[in-house]
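Removed: one protein chain of the complex. Kept in place: all other protein chains.
Naming follows writing order (A and B), and every chain is counted from residue 1.
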Amino acid sequence: MQLVRSWLNKITIERIQLELMNTAYGSGHASLSRLDPRCLLIWYLFFAIVPWFISNLTVLAGMFLMMVVTTILSRVTPFIILVLCLGLIGQVGWLFILSLFFGGDISSALPLLKLTLKLSVVSLASITVFSGMDPEKISDGLLALGMPAAFSFSLSYGYRILPVLFEEFRNVLLSYRLRGKAPEEPGVMYWRMAAYYLKLLVLSFFPLMLATAKRSRTTVEALETRGFSYGMKNPAAKKLKLAHLKVSTRDIMFLSGSAVYVSLLFWISGRL
Amino acid sequence: MHNTATESDLAVRLTDVTFVYPGSEEPVLKGASLAIERGSFTAIIGGNGCGKSTLCKLFNGLIPHYYVGDFSGEVEICGQPANTQNVAELSRMVGYVYQDFDNQLVRPTVLDEAMFAPLNYGLPDYRVMGLQALEMCGLTHLQDRYIWELSGGQKHLLALAGALSLSPDILVVDEPVSQLDPQHARQVYEVLRSLNEHYGKTVIVIEHHTEFIADYCKEVCLMENGQVLWQLPVADGLNRLDDLARLSIQPPEVTQAAVHLSSLLRKENGAASHDQQDWPEDADGRGLSSPPESAKCMPGLHPDNAPRLGQDEVRYPVTTDEAVAYFSGMLGGRADLPGAHSSSEASGGHSRPGSRLTESGPEDAQARPIVEFKQARLSYRTIRRAEREVLRGINLSLYEGERIALVGNNGAGKSSLLRLIAGIAKPSAGAVEVMGEDTKHQSIEQLSSHVSYVFQNPEDMFIEDNVYKEVAHCLKSRAYPDAEQRISQMLESFRLESLKDRDARLLSGGQQRRVSLAIGAAVLPHLILLDEPTANLDLATREELLGTLQDLEGFVRTVVIATHDMQLVQQWATRVIVLTDGTVAGDGSAADIFADHHLISRAGLAPTQIMDTASRLDLHLTGSTPAEFAQLVHAILTGKEVPHHAACPQLA
C-alpha cells in the first residue's frame, strides 16, 4: 500500500501525459523502429501466440531474454515497464493465492513461474513492437496487412489527438478543482481523496464530451475537404501510401536471426 | 455586385444563394450574390451570425453537399458549376483553413500533415507537393517536427500548408487573427500576402480586425443578414463608417483618429465661423482626397451624414502609411515638433490610470504584499526529456489595489507566472507566497478561495449547463452561507441575469468572457488573475470588457492581467511588468514602460497603429487611444501645444 500511495503521490496528469507521449513519440531513434513494420508485426504475431503453446522452461526463459534485449533496443520508457511490473505482481500473485485457496500447493508454483514468463514474453513483445515503433509505421503496417483504412487512420489520429485531449482534460479538471472543495481529511487509506478524485474524473467527462463533440465536427469536416473519404475508397491512394514500405536486408536479418535463435532454443531444450 | 469580368476571370461567383441549415427555420443566407476575381485578396466582414462562414463553406461544396439543408441559387467556382461536383473535387480548387485550425491538423508530424491531402487523392508526387506547400508557408525547416511541438502561429501556417498542398487556386481562411497573438497573426498575413502576390492565389479571409484588412487585403465585402451588402476596394469599404458602426465593426484606429480629429476641427471651425476651405492642403500625394467637409465627417455622431462613396467621396486613412501621410500633411512642416510635454494636458479629459499606484503602491512601506515571489524558478519537462526553464529567478511583490498588466511575447512566461500564483504550478526553486503563506503547502482548492484564475479560453471554465449554475458552482460546493445573495449580485453586476438559464458554451465571445469573470469574482478573492482576457474578442466586445473590468473592481482589489493587448495596458493598468525570456525586464507605470522603445521591441510587443503612427510622426503621445491622438494633433494644429504655431498659416 505504501508503494502504491507514494506512487500515487508522484503521479500527476502532466507526468502521465509526458510519459505516454515519450512512449509514443520518443522512439524515433530506436534501432528497432527502422525495421519494416510488416516484418515487425509478423514477428510480433509469432511471439504473441507461440509462447502460450510452449511449456518448456528453457525455451521460455530464452525467449524472455530475447524480449528483454529487444525491449531495451526499442528504448521504452521506465513508466511502461513500471506498469507492466505492477500488472505482473497483481496478476500472478493473485493467481498464486487463488491456487492455494483451491487446494493447489507448492507444486503450482512452477506453472505459475512459467505463466509469468509467458505473460512477460507476450507483453514485452507487444511493448517492443507497439511502444517502440512510430505510430505511423504501425498504422502503415496494419494497413498493409489488410486492416481497414479507418482503423489505421484512427490509430495515428489517436496519437495526434492525445495531447489535445489531455490538455483539455487538465483544464476541465483544474476548473473543478479551482471551484471545488477537497475533503478536509484524507480518510482511511485515502478513501475520501480517492472518492473525490474519482468523482471529479467522472464529472469531467460532461464538459469534455461537449468540447470533444465540437472538435470532432471540425476535424471530420476538415478531413472531408482534404479528400479523406475519397482516399478511403481509392485503392491507388492506399498503394501510394504503402509504396515506401520496403523489406530490406536488415529486416530479413532480423527475422532470420530471431528464427535461428528460437530454433536454437528448441534444440537446446531438446538436448537437456 | 456583378462586375464585367468574364467568367474565367472569376474565382467565385454566387448568384442569389439561399440556404437553411437542417433543423433551423431561419435561412442563414438570403439571396447572397458575390463575384470574386482571380488573384484578389478579399476580406469578408460582418456582424456575428451574418452568414460569413456559411458563405465560405459554399466555395468548397461543404454546403450543400455536406450540410444537406435547403439550398437554392447558383455557385460557380473557377467558372465551373459547383453543384455537379462533390466536396473532394471542389477541394482541389479551394483550400479551407478553419478558425479552430488546431482541430484541422490530423497527422502527427508536419510533413505528414502537408502530404495528407495529395496522398488521399493518390497523386504520385505527393511528397513534392507537400514540401512545396511547406516552402510556401516558410515551414520547411520544421518538416520533421511533431504537431504538438509547434507554436500557435506555426500550427496555423501548417493548416495553411495542408490546404495549399493540392495547389488550389482559391484559399479561404476563417478568422486567422482570432486565435493568434498579434505577432503571429502578422506572420500569417505576411504569408497570405506572398501567396497572393507571388503565387497568384485568390485569398479570401473572414476577418473583423480592420487593421489587418487595411494592411493586407485589396477588397472588402460586407455581409448583413445573409446578404452581401457591398463589395469595395479596401480603402473605400473601410470608409463606409456608418455600415461598420451599425454592425459594431470598428474601423482601423487611424481612421477613428482621423474622424475624431475632423469632428474636433469642425467644432472649432464652426465656433470660429471658419470656412471649410481652411482645411490643410492636400499634401499627402497618395491619392487621398483632402479632409472632408465637416458636415460629412462625423459618422459616429451622425451616421446618416457619414461619407458616401461617390463622386466627391471622402476618405480617411486606413493604414499607418496613409495616416502618416495624412496627418503630416495636416501638420505641415511641424510634424517633427515635440508635442510631448503638454500632451498629457491634451488627453486630460481622459481619466488616466495611475492614481492608485501612488496611493498604495510598492513604495508604501506599510503595505503588505499579497503575493511575493522569492527567487522563484519554474521549469517544465519537455517531451524529449529535456528540462526547459520558463521562469528564471523572479523577485516580485504584488500589492493590494494594484492593476497589474503582465506583458511579453509568447513563451516569455506570463501564463507560468499566473499559474505559480494560483498554485497550479509550484516553483521548482525559490518560493511564492500568497497572503504570506507558501503556495507549496497549499492545495489548489485552498488557494483558490484567495486567488481566482480566469482561463484564457472561457470555454475551458464551463463545467455546468447554465450560467447560473456556473456562477453558483463554487459558492455551493464550498457552502458559502450567503451564496444565493452573492450569485444574484454577480449576475446583476456582470449583466448576466437575462442569460442565467442559457448554456454558457453557446453564448457569444463577450458574454462568455463576462461569465468567466463572474465565476472568478464570485468567491470575492483577494486577487484575480486573467489570462489574455481580450484574446479572441472582436473590438466591440473588447470595449465592453473594459467596462466589465471596472465592474470587477467592486469586488476584487487586485487584478493581474496577462496580455498582448497594448491598448488594454494603456487604458487600464497602474503597473506594467514586462517579462522577457523568463525574467522581469521592466516594471513600472504604463507611461514609463511605453516610453522605453528599446524595451518594447525587446519584449516583442506589437505597437498599435496609433502608437506606430505617433512615433513615425515623432509625436510623443502618452495615451494610445485614437481620441487621445486626435486631441494631440488637434492641440498642435490649433496652436495650444506648440509655441510657434504661426508656422501653420491655414489656422493662424
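Basically, a contact is a pair of C-beta atoms (placed from the backbone, for glycine too) under 8 Å apart; a residue touches a chain by one contact, two chains touch by 3 or more.
The rule is short, and it goes like this: contacts and distances are computed from a predicted model.
Per the UniProt record, the chain missing from the shown structure is "Cell division protein FtsQ", taken from the list "4Fe-4S ferredoxin", "Hydrogenase-4 component E", "Cell division protein FtsQ" or "Phosphate-specific transport system accessory protein PhoU". The chain not shown here makes contact, within the complete complex, with A, B.
Only one residue in the set A:S33, A:T70, A:S175 or A:T212 touches the chain that does not appear here, and it is A:T212.
For the options A:M66, A:I161 or A:L265, the residue in contact with the chain missing from this view is A:I161.
Only one residue in the set A:D36, A:E224 or A:D251 touches the chain that does not appear here, and it is A:E224. Considering the complete assembly, subunit B touches the hidden chain via residues 21-23, 66-68, 377-381, 387, 419, 424-426, 428-429, 443-444, 465, 503. Hidden from this view is one chain, which touches subunit A at 3-4, 6-16, 20, 23-24, 44-45, 48-49, 52-53, 55, 76, 78-90, 92-94, 96, 98-99, 102-104, 106-118, 122-123, 126-127, 130-131, 138, 150-151, 154-155, 157-159, 161-162, 165-166, 169, 173, 193-194, 197-198, 201-202, 205-206, 208-210, 212-214, 216-217, 219-221, 223-224, 229.
Quick note on the criterion: only the chains that are shown with their structure count from here on.
Per-chain CA centroids place subunit A at a distance of 43 Å from subunit B. Only residues 18, 21-22, 25-26, 135-136, 156-157, 159-160, 163-164, 168, 171-172, 174-182, 203-204, 206-207, 210-211, 215, 218-219, 221-231, 234, 236-237, 239-241 of subunit A touch subunit B when the two sit together in their complex. Interface of subunit B with subunit A (complex): residues 60, 62, 66, 87-88, 91-92, 95-96, 98, 100, 102-109, 112, 116-117, 119-124, 126, 146-148, 162-163, 166, 381, 383-385, 422, 424, 443-446, 448, 452-453, 455, 457, 459-463, 465, 473-474, 477-479, 505, 519.
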